[in-house]
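With one protein chain withheld, the remaining protein chains of the complex are depicted in position.
Chain naming follows the written order as A and B, and within any one chain the residues start at number 1.
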Amino acid sequence: MASAAAAAQSAAGAAGAPGKRLVNDVCVDMLLLEASSYLLGRRGKPGEAEDLEAENFRELHHSAIARLESLGWDVGCRLTERLCQTKLLSGEPLEAVKFICKDFWTEVFRKQIDKLQTDHRGTFVLRELNFKWLAKYAPDKSRTDRNLAWFTLQFACGLVRGAMATLNQPATVKADFWDEKTDRSLLPAVSFTIRLKQA
Amino acid sequence: MIFNFYIFNRNGKCLFYKEWNRPQNTLQHDDGEEKRLMFGMLYSLQELVGKMGGGDGKGALQSFTTDSYTLNFFETASGLRFVLNTDNRAGDLTAILRHIYGNIFVDLVVKHPMFEPKAGVPLQLPMFEEELEKYMKSLPCFV
Partner (left out) sequence: MATSGKQHTRLGEQAWNKMSKVNAEFFALTYGAMVMQLVQDFEDTAAVNAQLDTMGYNIGVRLIDEFLAKSGTGACADLRDTAETIAKVAFKMFLGVVAEVANWNADGTAFSVVLYDNPLIEFVELPPQHCELLYSNVLCGVIRGALEMVQMKVECRFARDVLRGDDLNEIRVELKEVLAEQMDDQYFEGM
């Protein structure tokens, strides 16, 4: 991770105050789309076989999945560092999770998480009712859509895990939009489950 | 009443076809041939319309009517051609084709990783089909 470009980026980052400049949503859509295609080997170099409709997508593309998650992790860390320059947190896990639900989520999606639940033993479930990155997918009708939607979500998991790590709350994060009971997609609703590591 | 709908790319590859009502179909046996005829006709017609009008013909052809149907046509600067056939009572549907392009196609096709703008592969995107279906059926002229 300690690449030169990374070091330079955070050094320069520390100098500026977080601004509220905006760009068109579609810029992020396109960047994620192209980064995903690149990592999945659909564009040459990280040459993995393209089989996006496979049942065992997660095995086939495990390295792309890990790389996309780590891309998210990286962004989550940096964004949190920048946001926390002006905000002090007490160090309680719940406060860190609330920070993600409010400040962090607003920064990325311009809205807060819709619902937060916890078992008070280190597990938090965040529910987003309208996750806009996945609007184009119909996972009920297409295996490819189901795989791609899940793949895209790994970036968001990385974001949240990176943010938690930066707030000194190492955790695992997984996301889902599939209701096992009815065997149907819940999109556009998505839930994220955060489990603290020491719990 | 809405009959059917085509999307062609610049080279004449049919990216999408959907049929709702089709009282008469003499080309049932060969829909590849039908799509080719459809695009070929539009291409020639556009050229002719352009020559007669003195410009390059871009945007000149919007619709034409026969005794049994009206063909509505919309071409984008990126070379996509949207074609919607209706009966003769449906009215001007240019705005509807623009809506399909600007609000359904752009959001659900262009942003979908499986769409390859240069490849001309037929679209198999269920969310696009679903939203298109919903929109078409909501139109007063659908039935």
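By definition in this document, a contact is a pair of C-beta atoms (placed from the backbone, for glycine too) under 8 Å apart; a residue touches a chain by one contact, two chains touch by 3 or more.
The structure presented is a predicted model; accordingly, all values stated were derived computationally and were not measured.
The hidden chain makes contact, of the residues B:Asn11, B:Gln24, B:Thr66 or B:Ser138, with B:Asn11. When the whole complex is considered, the residue among A:Ala35, A:Ala165 or A:Ala189 that touches the unshown chain is A:Ala35. One chain is missing from the display, and on chain B it is touched by residues 10-13, 36, 39-40, 43, 58-59, 76-80, 98, 101-103, 105-106, 110-111, 115, 117-118, 120. The chain not shown here touches chain A at positions 3-13, 16, 18-28, 30-35, 37-38, 43-46, 67, 71, 74-75, 78-79, 82, 107-110.
Note that in this section only the chains that are shown with their structure count from here on.
By the touch criterion given at the top, residues 107-108, 111-114, 124-128, 130 of chain B touch chain A in their complex. Residue ranges of chain A in contact with chain B, taken from their complex: 26, 29-30, 33, 36-37, 42, 52, 135-138, 141-142, 144-145, 148.
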